[in-house]
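Pasting a structure here, questions to come.
What you see is the complex with one protein chain gone and the rest in place.
The chains carry the letters A, B and C, assigned in the order they are written, with residues numbered from 1 in each.
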Amino acid sequence: MIGKYKIRTDLAMENGEKYEKDDVELSGVVIRKDYNREKDVHTTYVQIQTEHGAKMMEKPIGTYVTIEAPNLTAPDEEYHREISGELASHLRALLPDKEESAVLVIGLGNREITADALGPQVVEHLQVTRHIITEYGAAALGEERARKISALVPGVTAKTGMETMEIVRGVVRETNPDAVVVIDALAARSIRRLNCTIQLTDTGISPGSGVGNYRNALNQETLHVPVIGIGVPTVVDAGTIIHDAVAELLESLEESEMDEFLQELISPSLQSMYVTTKEIDETVKRLSTTISDGLNQAFLYNG
Amino acid sequence: MIGKYKIRTDLAMENGEKYEKDDVELSGVVIRKDYNREKDVHTTYVQIQTEHGAKMMEKPIGTYVTIEAPNLTAPDEEYHREISGELASHLRALLPDKEESAVLVIGLGNREITADALGPQVVEHLQVTRHIITEYGAAALGEERARKISALVPGVTAKTGMETMEIVRGVVRETNPDAVVVIDALAARSIRRLNCTIQLTDTGISPGSGVGNYRNALNQETLHVPVIGIGVPTVVDAGTIIHDAVAELLESLEESEMDEFLQELISPSLQSMYVTTKEIDETVKRLSTTISDGLNQAFLYNG
Amino acid sequence: MIGKYKIRTDLAMENGEKYEKDDVELSGVVIRKDYNREKDVHTTYVQIQTEHGAKMMEKPIGTYVTIEAPNLTAPDEEYHREISGELASHLRALLPDKEESAVLVIGLGNREITADALGPQVVEHLQVTRHIITEYGAAALGEERARKISALVPGVTAKTGMETMEIVRGVVRETNPDAVVVIDALAARSIRRLNCTIQLTDTGISPGSGVGNYRNALNQETLHVPVIGIGVPTVVDAGTIIHDAVAELLESLEESEMDEFLQELISPSLQSMYVTTKEIDETVKRLSTTISDGLNQAFLYNG
Partner (left out) sequence: MIGKYKIRTDLAMENGEKYEKDDVELSGVVIRKDYNREKDVHTTYVQIQTEHGAKMMEKPIGTYVTIEAPNLTAPDEEYHREISGELASHLRALLPDKEESAVLVIGLGNREITADALGPQVVEHLQVTRHIITEYGAAALGEERARKISALVPGVTAKTGMETMEIVRGVVRETNPDAVVVIDALAARSIRRLNCTIQLTDTGISPGSGVGNYRNALNQETLHVPVIGIGVPTVVDAGTIIHDAVAELLESLEESEMDEFLQELISPSLQSMYVTTKEIDETVKRLSTTISDGLNQAFLYNG
């Protein structure tokens, strides 16, 4: 990494990349990459296995799967269906391998602010089944076996007065799901990944995260059931963009001057700005359909 | 009551009216009426005191306050503010008389369907304070004492797969409020009361009620804290309207023929239709502001 | 017709029905009916040929095609597609038979009030092509020949300060379409036809019509090009419902008493109320897709 500016990214694979570039060996972290040429999909598997690895990667111990599908930003229904399928198969692998399991899906974020509305929009399109199965049995769905799916949009703390954690834990205790799936909008470091990357992880999610706020993380430790986090980066930190662009160019300059440059470059006013595309509203709408389709498929037994 | 057609109303006072008309004495029920000529506001206090009264009134034992304010359907800000004040004072009387109490407000209904969106819209405008007081103390709000207000829009069962009851009970257990206030859209019998009547009750609310569905009622029995229900009728059953219109006219006819007439008149296709005004969208928006202003006032100590 | 209460309907075929019932012969009006058992679709063709017929039918001289498809209220995609096809073939028959014609589609109504939002929502889903063909030719659309489709949502007079007529006439003069298609929400007399009936007519449409307001009608006379009106009834007058229900029952009573009864029955307060279903929001969304799909098909040459 050039300079000391703190790059914020929610994608584990991006934290891996900075070490790659500097050719630093990462003990306690296993990274594997796949490429499907036909679909033009890169899949990265990051496994953080030790506390040392977690510290280096700035992410908790666990598994992170990242699907990069550049064409996701285009309104191509066929392609979206394929990515839904990809997502479904990764998700099924992370879900508890139990007969007739119950899954609670949580849509994090603020439905009024587009770049933050991914979670609520995914839940909007989700096929919930728990109430039907509870009342009439799986047969009512025309299936022999079916997962009991329930869903909740808890809302943001500024509007509920409660920590997301409190709401979710209350509902988990009351309804006893076998697993929780949490959907959230993420921040990426690279513009290339904006709106076309899906990360799945078995480490859950920290709402409005940032460093150190572990008290309110939604994960197995706090909810006592497996928690799968699914997210799509919908914003890129503007400071990040400048950092990257400049860093690349300045590589020929003296190392010593560089740090100073970059420290000055990322002015505070820039750090609260976000870069996004003008099509963000439509993009988020499309993405949320893709994800909820993926969830719907994953939740079928014969999907 | 003329005829045997089952009139559905969520307003206790309307169930009282039918006995009044027939001049039947209602033991176990005390009804008191006030009229404020200046504001043109009728207030009706219904107290159901015995099981016999509850059966006659088809409503649980408890207190029901109904504010009828015909001008509520007009966009008169001054008037809305006055009714917010009325609502606040009735609500304060029903809230637990405890220092620094915590209140959880629940917005029932479906935010996508206007006539059912009252609850979610009220919560939208509510000032929640619990997270601020918890973090920084009441002083952060510029008050010596302040109620801890939190709020939740649980969503409808068809979209969550869970009973509203389960979600609310989970959150109540986790966050321990001293009282719960539930907001919902109601059905009235009389067109005159549409969108201009507010009912408060200490008996809570039965979501998607109808007779007999007591399992999922939100009340003190199920939530173990006081539960105050607040509602506004936004729909009138179309069958009801016809029934009333015809009943009035046919009073001169032979009693014996009438019942038959009316039974035939209320055809099944009519019973699923609802009568509403074309301005329902704007009306619900205005009403929800009035109610949330009332709540906000009630929740202040020096309101 | 029983009684003198003025029934308001925008469907020509409903005005025809009242004469049918009374077995009155309608000179100057030709009515033909088709039934497609497989699709359960009734199609009625009304041709008003003389001024006398126009007076009897309370509608201008011209052709009215009504498609009644009860299943339209269900979210059955396959069925909606079939009705889109029906609509397309009727519309093609009414469009000018000219090579490469240009069509301007007007979406009347208020997008904020669901029951009135049909026009704006149809335009939302319409594939406009005029700007592409003008710039790059039909080849850019992958077609040899293509209609130049343009579309406008003029908004309601209360929000624009202009008559819809003025806006549309200005745009027609400026862009010279060969035909105008106007979409609007209608009022029906029968609850059975709510949200499941589509009327096409070559007589255009009178926005916010009612009797006598001919100055602002959108038709060939005022716009100097053929004007096709397409509408779906989304509201039923509440007075109408009562009238119908009572009229049926009272048929056994003395004719003389009846008129009086009915006059009294339809109280003024009822006349401003509208009957609709609770699902109106979703229903209008679905219907608008069906119609715009139909338009899109009709506008293709090889549809």
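Some observations on this one:
Following the convention adopted for this analysis, a contact is a pair of C-beta atoms (placed from the backbone, for glycine too) under 8 Å apart; a residue touches a chain by one contact, two chains touch by 3 or more.
What you see is a predicted model, and the numbers here were worked out from it, not measured in a lab.
Partner chains of the missing chain, restricted to those shown and counted over the full complex, are A, C.
Here one chain is not drawn; of C:17, C:166 or C:282, the residue touching it is C:166. Contact with the omitted chain, checked across A:146, A:183 or A:235, is made by A:235.
In the full complex, the hidden chain is touched by subunit A at residues 112-116, 191-192, 235, 238, 241-242, 245-246, 249, 261, 264-265, 267, 269-270, 272-282. Residues 123-124, 128-132, 148-155, 157-163, 166-167, 169-175 are the ones on subunit C that touch the missing chain.
Heads up, the rule we're going with is that only the chains that are shown with their structure count from here on.
If the chains shown are joined wherever they touch, the resulting network is a simple chain of contacts running from one end to the other without closing.
Separation between the centroids of subunit B and subunit C, computed from CA atoms only, is 38 Å.
The geometric centre of subunit A is 47 Å away from that of subunit C, both derived from CA atoms.
Shown for subunit A are the residues that touch two or more other chains, of which there are none.
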